[in-house]
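For this view, one protein chain was removed and the others were kept in their places.
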Amino acid sequence: MTEDGRILDRLFATLSARRGADPASSYTARLLAAGSERVAQKLGEEAIETVIAAVSCDREAVLAESADLLYHLLVLWTERGISPAEVWAELKRREGVSGVAEKAGRGKQS
Amino acid sequence: MTEDGRILDRLFATLSARRGADPASSYTARLLAAGSERVAQKLGEEAIETVIAAVSCDREAVLAESADLLYHLLVLWTERGISPAEVWAELKRREGVSGVAEKAGRGKQS
Amino acid sequence: MTEDGRILDRLFATLSARRGADPASSYTARLLAAGSERVAQKLGEEAIETVIAAVSCDREAVLAESADLLYHLLVLWTERGISPAEVWAELKRREGVSGVAEKAGRGKQS
Partner (left out) sequence: MTEDGRILDRLFATLSARRGADPASSYTARLLAAGSERVAQKLGEEAIETVIAAVSCDREAVLAESADLLYHLLVLWTERGISPAEVWAELKRREGVSGVAEKAGRGKQS
């Protein structure tokens, strides 16, 4: 079994450590210092780029833009004090719900 | 050590299994059957909702929309034949780069 | 000289008249009754569809999605109490600035 998505937890820990660091020291510190609207805006921009890569059928670009999107999503969580564990819990909760919901043919995540 | 982000790998496996299933059987099967533009569109819509939740300072909504966004990103990967492992590898690759880049004060992911 | 963009002013007047109307009576009344976040969300969704149409090189779709985007932008202005005349004035103001700025090679709108 590989490390799976643990990279996201590790990356989140790194980003959290950058919070409050000198904005001149890293891109993350600058982004966090710029405030919540700027963090949300960057997330939106990366999503647009992922959508464009997807529609352009550019596999390498989808891969690269997905990484950018995840990175900026983690910055948003850092900025909002949301831990990855909370999001994993939410996904697991739905997983359980969708198992039931799928039987009824209504589950969004099924 | 908790399961960390392994939920994403497990969810991806579930989604992949839905590929080619009867569209009537699940939301995922319907979305995959609708084609790549529809999958990209849904990802964009969930990103908009995440941005709105972030700007509205609604912590619970950011959590819920982040889960929706991740789910639809996984659907996109499923549709494009991109495995989560490839994205984790890309993030790890950048992690290494940013470690070096940060020393020079130029790393985007630092 | 044709009517040019006057359709936008006329459509705005129609939308404004729908404000406060029975949500059951029209799509616009329902959207306005749903509140500002919903109006913003719809604008974002239409923008995503316009971007997808553009990248897909689907001329007819760009035309149709542009009309949808403009319609929802007008709904946003209606909701925010912004008249089209204010936006035209802003565009004219920039036009003047860009005329000067272009000489200096720096105008964004030039």
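As written, the chains take the letters A, B and C, and residue 1 is the first residue of each chain.
Keep this in mind: a residue touches a chain if its C-beta (ideal position, glycine included) is under 8 Å from a C-beta of that chain, and two chains touch if they have at least 3 such contacts.
Keep in mind that this is a model prediction, so the values were computed, not measured.
In the full complex, the chain left out of view touches A, B, C.
When the omitted chain is restored, the residue from A:L32, A:V51, A:A67 or A:L91 that touches it is A:V51.
Residues of subunit B in touch with the missing chain: 48, 51-52, 55-56. For subunit A, the list of residues touching the undisplayed chain reads 37, 40-41, 44-45, 48-49, 51-52, 56. Looking at subunit C, the residues touching the absent chain are 2-11, 14, 18, 24-28, 36-37, 39-41, 43-44, 47-48, 50-51, 54-55, 57, 59, 62-64, 66-67, 69-71, 73, 76-77, 80-82, 84-88, 90-92, 94-95, 102, 105, 107-110.
Throughout what follows, only the chains that are shown with their structure count from here on.
Centroids of subunit B and subunit C (each the mean of its C-alpha atoms) stand 31 Å apart.
The mean-CA centres of subunit A and subunit B are about 7 angstrom from one another, to the nearest whole unit.
Each of the following residues of subunit B touches two or more other chains: 37, 40-41, 44, 48, 51.
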